[in-house]
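Beneath this line is the structure, given in structure tokens, with notes to follow.
One protein chain omitted, others in place.
Chain IDs A, B and C follow the sequence of writing; residue 1 opens each chain.
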Amino acid sequence: MTGDQGGQVSRPAPRRTLGLGVIGCGYWGTNLVRNFAAMPEARLRALADLSSERRETMAARYPDAAVLDDHRRLLARPDIQAVAICTPPATHSLLAEEALAAGKHVLVEKPLATSVADADAMIAAAAAAGRILMVGHTFVYNPAVELLASLVRDGALGRIYYLRATRVNLGLFQRDVNVLWDLAPHDLSILEAVLGRDPQRVRAWGQAFVHPDQVDVASLNLGYADGLTALTHVSWLDPCKIRRVTVVGDQKMAVYDDLEPLDKIKIYDRGVERPPYADSFGEFQLSYRYGDVHAPRLRWVEPLRRECAHFIACARDGMPPRSDGPSGRRVVALLEAADRSLAAGGAEIAMGGDKR
Amino acid sequence: MTGDQGGQVSRPAPRRTLGLGVIGCGYWGTNLVRNFAAMPEARLRALADLSSERRETMAARYPDAAVLDDHRRLLARPDIQAVAICTPPATHSLLAEEALAAGKHVLVEKPLATSVADADAMIAAAAAAGRILMVGHTFVYNPAVELLASLVRDGALGRIYYLRATRVNLGLFQRDVNVLWDLAPHDLSILEAVLGRDPQRVRAWGQAFVHPDQVDVASLNLGYADGLTALTHVSWLDPCKIRRVTVVGDQKMAVYDDLEPLDKIKIYDRGVERPPYADSFGEFQLSYRYGDVHAPRLRWVEPLRRECAHFIACARDGMPPRSDGPSGRRVVALLEAADRSLAAGGAEIAMGGDKR
Amino acid sequence: MTGDQGGQVSRPAPRRTLGLGVIGCGYWGTNLVRNFAAMPEARLRALADLSSERRETMAARYPDAAVLDDHRRLLARPDIQAVAICTPPATHSLLAEEALAAGKHVLVEKPLATSVADADAMIAAAAAAGRILMVGHTFVYNPAVELLASLVRDGALGRIYYLRATRVNLGLFQRDVNVLWDLAPHDLSILEAVLGRDPQRVRAWGQAFVHPDQVDVASLNLGYADGLTALTHVSWLDPCKIRRVTVVGDQKMAVYDDLEPLDKIKIYDRGVERPPYADSFGEFQLSYRYGDVHAPRLRWVEPLRRECAHFIACARDGMPPRSDGPSGRRVVALLEAADRSLAAGGAEIAMGGDKR
Partner (left out) sequence: MTGDQGGQVSRPAPRRTLGLGVIGCGYWGTNLVRNFAAMPEARLRALADLSSERRETMAARYPDAAVLDDHRRLLARPDIQAVAICTPPATHSLLAEEALAAGKHVLVEKPLATSVADADAMIAAAAAAGRILMVGHTFVYNPAVELLASLVRDGALGRIYYLRATRVNLGLFQRDVNVLWDLAPHDLSILEAVLGRDPQRVRAWGQAFVHPDQVDVASLNLGYADGLTALTHVSWLDPCKIRRVTVVGDQKMAVYDDLEPLDKIKIYDRGVERPPYADSFGEFQLSYRYGDVHAPRLRWVEPLRRECAHFIACARDGMPPRSDGPSGRRVVALLEAADRSLAAGGAEIAMGGDKR
């Protein structure tokens, strides 16, 4: 507690300060804690983690927050209105339902759950409790993804032929989920944000190279209406980090390279020109159009910071979040279908293909 | 016309100058002509092309060579012992058989043929004629591919988990072959050179975006013995040129980036370390090893120049070429299987899986 | 305040916790505060800044630290033993002398002072007070700079011909110092760390493009014994960020690119080969040697974190810091000489050229 001598700033408590708790302080949980701690609209009141080592680290860094070994103590605190859950995916649904039952608004790390059934139960629990359920699809809050989405929505690229996403590096192996459940949620939430609709069918390929029980390199092939296709490749076993989405339209093409510090989106005025009346292959003449490249200015804000602020705002005002329970469920449904496809040797799995 | 005044160099004809002819002077044929014309061990005697425009261009550039509209005139010349065929793939087998029947040694552009049956007929014709049949798998003569092959063969990368090849750009649409037959022969010949064995099964995905009759974006999944997998992605519809092969071993990883001007091969001393006795997932602990990166010096020679010189040497000395008929046939067999897989909605096609 | 219920970690106070204060919470001061706050060996007790807006931000983020508008209140606190000064350069010497007089150990941001006379006074004050005076030459604590220094020291590059440093981007204009005093301290401290000796002469060029009173683009030419030369170019007016040091030796060459995320140092086995007895130009034959490129693994630690930990360790144990007052003074002496050279139209200014 800082003293109240002259020259020191006074800290008037905001009228409706939201009390926050975070369950799970691993790699990603720590990032959420850092963002929450720096936000004036809320107050980080408690953290919970099973590891005593992590608890000590967090206690040293956040002396104002209670650091607990049992999440139930955290949920029992009346000064906490909203909770973020950053634990292993298999525990998401149980913890979220406990938190909702305790009357907390809940932000759950991606993937929302490890089955559609669990996701449905979480959505129902949130509705019953009258509380916010949000999923941590961080890329939805990324200015580059928003720009890509607006380019597609406004027709700036023309009709979209296909998207290709690559997300590889020497990655963190997970015990409890395979590489698809670990990395593909990012691309699937980007695809949903950019295309505004769901695929009609999913095929997956994957292989377990290092440990026989865990797929560590995988690809998805997502088929949408009108022949649009999205390809994603994810790997924990690549020497170079690549984070790249290419969107190919019949007018222009765009590349989103998340590793570029400034110019993350490049729009290529390139394409194939078809003559107007080529109805047989005999008359088929294509010519290539190479044109300017344009990298529009992105006003950068840390996506996780925007996500955290959005959660706080939704929790305080009772507004539905952009990455809500149903969007979390849609990603889980695709991952579940992908697992089914993997198990069936790459068979095609039919999906809803809904448009939003 | 060179005079014979003093001060001018005399040009003694080498004892066994090989007479060369080139059939097909399009984009790639022109490159062969340029290389052949600069080689002292041979003499470029005639070119043939159906296009009068191309013939005029070639006549202006190579005034010493006869420029013909009918390849039969070229094959009829007794001062030509060896012929390169750089025409559309569908014409390869017919032209090659004609040339072999005329007693010429033959270099055929990749792909060797458009069916295994045709390739078999060409191989038989070469055997019957006692002449060389070589396929223009240029990457086999690329110093970077040779280095990659030696790294794999010598075990420098450890046991190979998988390879991933990407070959995309805004490409030249072909009327008569799809993107697989156009671009994948490069990667398939690289895979054969690097791995020294054939896949046991092939699966293909592909889609025709621009013209409904021609697949312009495609992927191959090649399964080898011992769980080794190779993935290739080829596209005529990408705004950025990528020419990249990643080889992931359990000791080290290597990346071959053909667009790098100098350091085409980088070896990453990176990998996953497994504890010795982790037989259950409960004990499963992986740690990552990040180490040095090494780009060995490549003594660069233009691969096509080496290929052309190798063809001349083999033709003169009657030696079997490194990229012989059977290796051309193996690539054709894979492409044929890929087409079958495409037609069967991505079904797995069994292959020989031979080791060499 | 964290409660003391069961399940919460206890926080035993270390025996000799160092109390810290930070004066100046601008862009860089904030980074120091963030690092100090996360260190268990010390306790951040007070911050001082003249801006009420900054004080409010810091108060919200660091509720345990007193946030003051007058640095004298901070210096008066007996629970503070060490102080970091991150204010504009012109105020460094006065504030440092006040802090030393109050018995505090002092870390001063670079440049140590704005004149050699001031730097001398600070060094004398530290000696008189028996307290540590350290300058924030962060790059001295950078693992990449340490590696570069060891390559040079161990002779791995051979005899060093020259270094070339480029540090440009669209930068933060400073009111009180020109671009040399703002950016060149980084390169000058890197040069001192890498070469282990001082230049014998300095020449500077600079120009004020945007504001007539402030040089915003500048170059230094530093001459060392044995013909070794270092060139640095700094600019606030460049569209692209470049942070690059090239070291050219007669055996090998090295490039340190600070913007590379992983492989910051590349060693090129490239050079010029001279024949042994070429004593006249007539016999002069040079050949180029292109060889491997090697990027040694760097164990990365945030340099500022190491710098902060080093300051705390030195303050607690009374050990002289690596970036001590005299090294800060040497950089100031070079900048002062550079200003003199600028004023004299690029005249050469003689320096000590000491070896350490």
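Following the convention adopted for this analysis, a residue touches a chain if its C-beta (ideal position, glycine included) is under 8 Å from a C-beta of that chain, and two chains touch if they have at least 3 such contacts.
Being a predicted model, the structure only gives us computed values, none of them experimental.
Note that the absent chain touches A, B, C when the full complex is taken as a whole.
Across B:33, B:65, B:177 or B:267, the single residue that touches the chain missing here is B:65.
Although one chain is not displayed, its contacts with chain A can still be listed: residues 262-263, 269, 290-297. Remark: the residues of chain B touching the chain excluded from display are 1-3, 5, 7-9, 11, 37-38, 40, 52, 55-56, 59-61, 63-70, 73, 241, 259, 261. Considering the complete assembly, chain C touches the hidden chain via residues 161-162, 164, 170, 172-173, 175, 203, 205, 207, 209-211, 213-214, 217, 219, 221, 227, 229, 231, 233, 236-240, 246, 248, 250, 253-255, 266, 268, 270-272, 274, 278, 281, 284, 286, 288, 290, 345-346, 348.
FYI, only the chains that are shown with their structure count from here on.
Set against the Cα centre of chain C, the chain with the most distant centre is B.
Here the spacing of chain B and chain C, counted between their Cα centres, is 53 Å.
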